[in-house]
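Only one protein chain is missing; all other protein chains are in place.
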Amino acid sequence: MQELIERAKALLADGTVSRVLGWRATDTPFGPEPAFFESGEELNEFVYNCFCGANLSKYLIESSALEGKTLAFLKPCDTYSFNQLCKEHRIDRGKTYIIGVGCKGKITVERLHELGIKGILDVEDAGDTLTVKTLYGEKSCPYSDAMLERCHACKGKEHRVADEVIGESADTTDTDRFAKVTELEQMTSKERYAFFQAELSKCIRCNACRNVCPVCNCRKCVFDGNAFDSVQKANATEFEEKMFHIIRAFHVAGRCTDCGECSRVCPQGIPLHLLNRKLIKDMDAFYGEYQAGEDTSTVSPLTAYTEHDIEPEAGKGGNE
Amino acid sequence: MSGCNCSGRDVLIPQVGVITDIRTETPDVKSFRVCAPGGGKLFEHMPGQCAMLCVPGVSEGMFSITSSPTVQDYQEFSIKRCGMLTDHLHSLSVGDQITVRGPYGNHFPVESELRGKDLLFVAGGIGLAPLRSVIGYVSDHRADYGTVDILYGSRSKEDLVKYDEITGVWSKADGVNVHLTIDRAEDGWDGHVGFVPAYLKELGFSSDKTALLCGPPIMIRFSLETLMEMGFSKKQVYTTLELRMKCGVGKCGRCNIGSKYVCKDGPVFRCDEIDALPDEY
Partner (left out) sequence: MTQRLSREELPRLYAAIAQVADLFLPVKRAGKTNFALWNTQTEVDLDTLKTAKSPKDLFFPQCEPLYTCDWREGNLTVTAQALAERDFVVFGVRGCDLRGLDVLDRVFLSDPVDSFYAARREHGTVIAFACREPEESCFCRTFGVDCAEPGGDVTVWLTDGTLYWRANTPKGQALTDRLDLLGKTDDADEQRLAAEQTAAREIIDRLPYANLFLDGWNGDATEARFASPLWEKLYRPCLACGACTFACPTCQCYDIRDYDTGNGVQRFRCWDSCMYSDFTMMAHGNNRTSQMQRFRQRFMHKLVYFPANNDGMYSCVGCGRCVEQCPSGLNIVKVIKAFEKEAKK
């Protein structure tokens, strides 16, 4: 971490960049927050640890409008979102300086809670295991048990874009990314409906998923306003909640990098990424494998037309 | 007052109001008279209070009650077209029904601080709306107040709201002086030309009056500065504030400035009270 701080200080000092986007240590040991740093002194609060799951790419949209370059620390998977936003002309690559940071999977305190570890005072990262100091004694668990869902379907240790890379990364994949989607596909439509019904009925329409999503960056969202009944705040009917999430999933289809931020931030623990993954899986099947954000030039299958494109009817079907 | 729940319905539940008269005041201002379906006023109010008008399916919004409480059989609202709801209100006809709830908020202190005082009304554009209720009230209780000066300005002659009433009724009343001004000279206008704050300075009123100030924010700011230069203290100046409102009773949480809710603690504020609020209005 010290190396990151020193490098950032040097780039600030020699005028290469005007500000630094990273994570700031806070009073909560497991709650670093995304932050902009504008001086060497401020950088003393910089932190990079196993809790730095937040994808910082989206903050570069606002900093693209500022004077000078912004240095951003991106994990391998964050670089996909970054590329996607460059491709959509929402980030000006020329106003960024990217340092790829090493990542071996990120964890959340929420996972620890789910494992039954409560009253957490401190978490020590001892490589493969976590030692957790709690009000109720010391606990430990395998590192991977506390990892974010997305880390179990890691995109690999390569940064897709970086001006330089500091630190080692590891591919933390230990499950089939589409396993849950396949399981849902094999359900009867009734079972599948029940699954999504149970999950989406928890939605409180807080918009955290939308606001954190890198590719949900419309200047004015259709759900903010009075244009139609399904406005941002009402969760009046079951239909409302599904409509919001389904429309959102369709809107980001072909652009979603599967960064998993939607599921990470949902205060009700809804596995929203499953909607996106289903669309990704179908697109892969229909048009060949495609990973949004892998580079800044490949055209998304949904915006490219080819003579051999699958006919609309082909997508119909499923069980029942 | 607004706490009265004697009708047994929640304060958020409106009454049906019938539009009984619509007058086009200016190219973008219309005045609407609203009555209960069976005739008569929907409620009693005091000068400066507001009510929530709603076109079901369109939107609901807070508007100043323009008519004086002394008017017996209706409430009137002068409304400028400036958004979705007001566009729709302007498309309505006599006989159309809307919903109304209120009255909300405090009022100008016509029965306390303003009594016996020489009054100076300073209004710009649609800002006359809340003051007109006070002017009407004062006219109907003439003996309770000293002299009345009305300084009213707008962009052009055709933008002067209630021009007929001003020139026909108010100008002729005893102890009432009307001073009109428009921003730019135009044919057929031989009155004063210039912005309200400048005209205010030119007229140079005695600083023992009590001023009631209403209009666009920029006009309020410069008029207030002028009044200060003329020797008024902020305790002698009243104005109204306007922010987004939904409930009208200080509960929905959006019209606050610091700890004050404009819907409940306002809309009328004395300028020294406003100074104590954080700068977020």
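A and B label the chains in the order they appear, each numbered from 1.
Going forward, a residue touches a chain if its C-beta (ideal position, glycine included) is under 8 Å from a C-beta of that chain, and two chains touch if they have at least 3 such contacts.
Model, not experiment: these values are computed from the prediction.
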{"item": "Residue of A:T129, A:S144, A:T173 or A:N211 in touch with the missing chain, whole complex considered", "value": "A:N211"}
{"item": "Residue touching the undisplayed chain, where the options are B:G40, B:G83, B:G116 or B:G231", "value": "B:G83"}
{"item": "Listed residues A:D14, A:D27 or A:E41, member touching the removed chain", "value": "A:D27"}
{"item": "Absent chain, residues of subunit B that touch it", "value": "2-5, 9-16, 37, 56-57, 60-61, 82-86, 97-99, 242-244, 246-247, 249, 251-259, 277-278, 280-281"}
{"item": "Missing-chain contacts mapped onto subunit A", "value": "26-28, 31-36, 54, 109-110, 114, 118-121, 134-136, 198-199, 201-202, 204-208, 210-212, 224-226, 229, 231-236, 264-265, 267-270"}
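Assume only the chains that are shown with their structure count from here on.
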{"item": "Distance between the centres, which are taken as Cα means, of subunit B and subunit A, whole angstrom", "value": "51"}
